[in-house]
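What follows is one structure encoded as structure tokens, with my remarks underneath.
With one protein chain held back, the other chains of the complex are shown just where they sit.
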Amino acid sequence: MSDTLHSQLTSTLLAAKASKQLSFAALAAQLGRDEVAVAALFYGQARASAEDVRALAAALELPEHSLAPLMTEFPNRGYAAPMPPREPLIYRLYEVVQTYGVAYKAVLNEKFGDGIMSAIAFSTKVEKEVDEQGNQWAVITLRGKWLPFSRF
Amino acid sequence: MSDTLHSQLTSTLLAAKASKQLSFAALAAQLGRDEVAVAALFYGQARASAEDVRALAAALELPEHSLAPLMTEFPNRGYAAPMPPREPLIYRLYEVVQTYGVAYKAVLNEKFGDGIMSAIAFSTKVEKEVDEQGNQWAVITLRGKWLPFSRF
Amino acid sequence: MSDTLHSQLTSTLLAAKASKQLSFAALAAQLGRDEVAVAALFYGQARASAEDVRALAAALELPEHSLAPLMTEFPNRGYAAPMPPREPLIYRLYEVVQTYGVAYKAVLNEKFGDGIMSAIAFSTKVEKEVDEQGNQWAVITLRGKWLPFSRF
Amino acid sequence: MSDTLHSQLTSTLLAAKASKQLSFAALAAQLGRDEVAVAALFYGQARASAEDVRALAAALELPEHSLAPLMTEFPNRGYAAPMPPREPLIYRLYEVVQTYGVAYKAVLNEKFGDGIMSAIAFSTKVEKEVDEQGNQWAVITLRGKWLPFSRF
Amino acid sequence: MSDTLHSQLTSTLLAAKASKQLSFAALAAQLGRDEVAVAALFYGQARASAEDVRALAAALELPEHSLAPLMTEFPNRGYAAPMPPREPLIYRLYEVVQTYGVAYKAVLNEKFGDGIMSAIAFSTKVEKEVDEQGNQWAVITLRGKWLPFSRF
Amino acid sequence: MSDTLHSQLTSTLLAAKASKQLSFAALAAQLGRDEVAVAALFYGQARASAEDVRALAAALELPEHSLAPLMTEFPNRGYAAPMPPREPLIYRLYEVVQTYGVAYKAVLNEKFGDGIMSAIAFSTKVEKEVDEQGNQWAVITLRGKWLPFSRF
Amino acid sequence: MSDTLHSQLTSTLLAAKASKQLSFAALAAQLGRDEVAVAALFYGQARASAEDVRALAAALELPEHSLAPLMTEFPNRGYAAPMPPREPLIYRLYEVVQTYGVAYKAVLNEKFGDGIMSAIAFSTKVEKEVDEQGNQWAVITLRGKWLPFSRF
Amino acid sequence: MSDTLHSQLTSTLLAAKASKQLSFAALAAQLGRDEVAVAALFYGQARASAEDVRALAAALELPEHSLAPLMTEFPNRGYAAPMPPREPLIYRLYEVVQTYGVAYKAVLNEKFGDGIMSAIAFSTKVEKEVDEQGNQWAVITLRGKWLPFSRF
Amino acid sequence: MSDTLHSQLTSTLLAAKASKQLSFAALAAQLGRDEVAVAALFYGQARASAEDVRALAAALELPEHSLAPLMTEFPNRGYAAPMPPREPLIYRLYEVVQTYGVAYKAVLNEKFGDGIMSAIAFSTKVEKEVDEQGNQWAVITLRGKWLPFSRF
Partner (left out) sequence: MSDTLHSQLTSTLLAAKASKQLSFAALAAQLGRDEVAVAALFYGQARASAEDVRALAAALELPEHSLAPLMTEFPNRGYAAPMPPREPLIYRLYEVVQTYGVAYKAVLNEKFGDGIMSAIAFSTKVEKEVDEQGNQWAVITLRGKWLPFSRF
């Protein structure tokens, strides 16, 4: 409902973060959350607690009232980028689902039975690895609760 | 080009696997590949080496010529399921990209610079975790080489 | 993977049900499941247990092997009808989501917090009511577990 | 025709409700309507009577003329959210239609004959249940008049 | 579920009608239904009663069992032609909805209040008029019950 | 080209009509046009003559120059509502085309030969009927010139 | 309804034409129709008269009954190629409409008033021109009756 | 890149043309271009030369700098109207491509070989014809250079 | 029109090429064409001359009549793969157009004026480069005739 407002807030947050030269990792440490979750807060894809707002306002030196109530509302998730993604980085993740989706289903069904991996009772993180040749690798971990289909 | 043929092959492979009561994990051990990769082979989303075909034919007691050359051709990836996914399990992965895509981009750009996580120089795996309350969690790991945009 | 096979099975099941003059309600009683779940089994949108297959085969006088393994496989849900629905009856349900979706979200968030109603840990039923004027009313109940978004 | 105006009204209503700390349930009691209907009024998906406007203006301490005539116009329904839904909560309802739509049709036809469940001569409500383990369940009820296809 | 079967039935019906040189109007007289309804029966868009099947079988000299049960099943409406229509004749009707839809809504709301014209409690007919200059005019009449939105 | 301008004009016209408490029927009588045509003028879906503008300006007590030239331009038809319609009332008309389109074609071809019913050499009207039980019925009539395909 | 049948007929007609080494122009001369119309007959996009069938059967030495009744049925136009066109030649025509559509409308409205150029009371032809440099030019002429919007 | 600017320019040009009571034909004569080309200039679908701008500025009594550089930039063609067209007049042209596209291809290939009719080395014009009965006919001519596919 | 036939031909050609262990490059040398053109012939995206068919039949030891006339017909281009591409390799080319399309236009307009690069008077080739570190690079060259927009 407040997509335009949130997109202005996104700009404000990103500008403050840039001017403070703070990384998502640094902010994550201050909020006690993962850096992906903090970035999701910036883009209106996750909900901030009152403490999150307080910590964020302090870290970014922004007035708390400029962040709340917008960041503590129930987010209107799913609108931050078009689907299918046009951005090459996000498209690669989409392509993984397109290419390996049926394989994930086959393996998950075999391991867990009839159900799904929750995207709600869920966390995710991003890590950097450097191999022996000095190549950098991005590692994304998705961890979701297994939910079996109810029998009714 | 051989989508119908491959979908018949998929049925043959799955039926043999069921009748042999072999898991993807067991097959993966015999092929020296990850179980997601083996499932991707079943659905025509990955390419089998000659050795893969040999091992698979042996494990499933299928004639090698019924698997090759179809499985060793260059796969026509991306057609195993429609997008957006309609299957609830696969949709949840799509939803993760829809919800967290911009956050992943923000964090990855911050950690690595201007580029993408490759979906080609890439591996993935599925693990099961059980927490102290006995809840089951699915953990999917995506590991892709970081590719910086060339300056030109 | 076996959409054509399942659609043949759907025809077989419906024909047997018609020739036996059995209602979904009667079959549901024999399987110990809800009639919507039984109809979902017919259309490949739910998974049958071995007992379901046995009971169904008995009730419909069909050989068990003609139902299993197809009905006990992990279903490939979501493909039984196109979306948006073209069938007027199914469209009305879609229209309810289109019209009242945001209202449901507002009320559910207020009542439960930040999360979703699960469609997996979920059951549903259909009832008939007749009011004092003799009008018939269809009552559909959706009951899903509330899943709060994880904080991470 | 007044979508922008109504979206401003939505913001005004939500802000007043938040500042008064009134729930949809409390407002519903004051209007003599269901809380889903009140939320639908907020989002321009239902029509307010003159009494509704009076009661709402009083409860929210907003001038009546700021609510009427916009809320008493014939609503332009169906535009409050995109379809297919991107919001996870609303998507789950869409998925229920996608997965169980044909089963609902089969059961409803069997119970009522050839026709549809009206989405117009229709009401809906949301309830919260807590089971013995303390799990919360959302229960959504859809109640629509059965309309048989006319013979002509 | 039986779309292919029905499309074969459509061909059979049309061929028999052509060889008997019977018009829809003549068949309609024999069934006691409107000619649009009869054509809708041919294309699987309406449900035949047992009497309809008997009369149709007699008129077309087709065995009854070749028409029932397919024609007496609950139809899977809405699939007879793609939307938007590509056929010029059907497109013109679509264009009428596209051009005059909002005007119909404005006039209907003014005349009847907040509701819809039912497409279920509904009949329609086609007539031919010839004006004084000898021009032919097609007149299509849509007659639907007015359904007011329930207050809840 | 002047969609925003026309949408402002639509608001002005509707507000004036509301404040004068004039129905489309009353305006239609003053313009010598049908009420659907008048509503179409309001929404920019039909072209006003100079006399229409004069009569409308007089009836609504609006300055003529605020209506012309916008209402006398050649309209940019077809943009007043999205297709497929999301508004339930307009959707029902769309559903009629979707369900009965092929039947209309079959009957019209039989009655008139190879051609179409014009949507240009065309008029339409809306009437209210009340049956013996007091039920209200909306009757929409479409009358279009028959245009046979040219032989070339 | 007989799309598969017509596509087989298309193949038969094209094969016979090729083996007889007859051009569309030659066939057009024998049928007294334009060569575009003859090609449209081949692809099921126009209706053949009984004489057309007779002349075509004679010219192509095909049995008349293999052409009628399929070619004399009322065609199901508009399905011969997908839109937007993927074939480069047909795409160029689509691009002309995309680029010059609004200009055509502006000029036609200025020349003729408020209406459309009919695509039904319509003929078209293709000509070849060679300029002084030996360049070949294709000239496509569209000629449609002007239909003014009715005033109602 | 300057779509909003150009759409303002379109309004300015059309308003000046209306107030000067100049037809596209009259302007075309002054620019030495076809009237369709002039209309295309108005809508940003063609590029103006410096002389075009001078002549247009003079004819419409607009300052040259209000037309250049916008009209002399390389146009961003193809965005003047949505596709498929919703405007009935433009839709009829689209329908011609949809219905006769394959026939044009068949005839053009036969006459010219393997290639396309260029939409770039291309001109078009609109003419009015009146037949003996006084009926008006619109004649649109498309003339494009034939481009054979290169052999490589 | 003969898409199924051509897709069978594609399989035949690929199987023969595989069994003869011939590369596209080797075939290209025998036909005097580029290897991309030969692959396009395989997939029905280019037209074979009589000599091409003769050479191909000889090289692959297939009977000439099994290749002609299908390969010498005017191809129905553009249907070999869906758009947007799902295959990762083809998608990368699509992404290049998506990302750099406007930049190509800006540079081409600056270098050549108002026009397009032809995709018809066009050739393309694929080359392999290996850099000093042993990395492999694919180089695709597109060469098209510049076509200026006609002034009319």
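A, B, C, D, E, F, G, H and I are the chain letters, set down in written order, and residue numbers restart from 1 in every chain.
Note that in this section contacts are C-beta pairs under 8 Å (C-beta built on N, C-alpha and C of every residue); 3 or more make two chains touch, one makes a residue touch a chain.
These figures come from a predicted structure and were not determined experimentally.
Participant: Over the full complex, note down every shown chain the hidden chain is touching.
Facilitator: Missing chain, whole complex, touching shown chains: A, B, G, H, I.
Participant: What residues on chain B make contact with the chain left out of this view?
Facilitator: 33-34, 36-37, 46-47, 49, 74-75, 105, 109, 114-116, 118, 120-125, 147-152
Participant: Please output the residues of chain H touching the missing chain, sorted low to high.
Facilitator: Contacting residues on chain H, toward the hidden partner: 1-2, 69, 76-79, 83, 119-120.
Participant: What chain G residues would touch the chain not displayed?
Facilitator: Residues touching the hidden chain, for chain G, are 84, 86, 88, 91, 95, 98-99.
Heads up, the rule we're going with is that only the chains that are shown with their structure count from here on.
Participant: Taking C-E as the reference interface, which entry in F-H, A-B or A-I shares over half of its contact pairs by residue number?
Facilitator: It is F-H that repeats the C-E interface.
Participant: Once you find the CA centre of chain B and the CA centre of chain E, what distance in Å lies between them?
Facilitator: Comparing mean C-alpha positions, chain E is 48 Å from chain B.
Participant: Take the average of all CA coordinates in chain C, do the same for chain F, and state the distance between these two points in whole angstrom.
Facilitator: 42
Participant: Centroid from C-alpha atoms only, then distance chain H to chain I, rounded to Å. What do you get?
Facilitator: 33
Participant: Mark out which residues of chain D touch at least two other chains, giving numbers and ranges.
Facilitator: Counting only residues that touch two or more other chains, chain D contributes 36-37, 43, 77-78, 83-88, 91, 95, 98-99, 105, 109, 115-116, 118-120, 122, 124.
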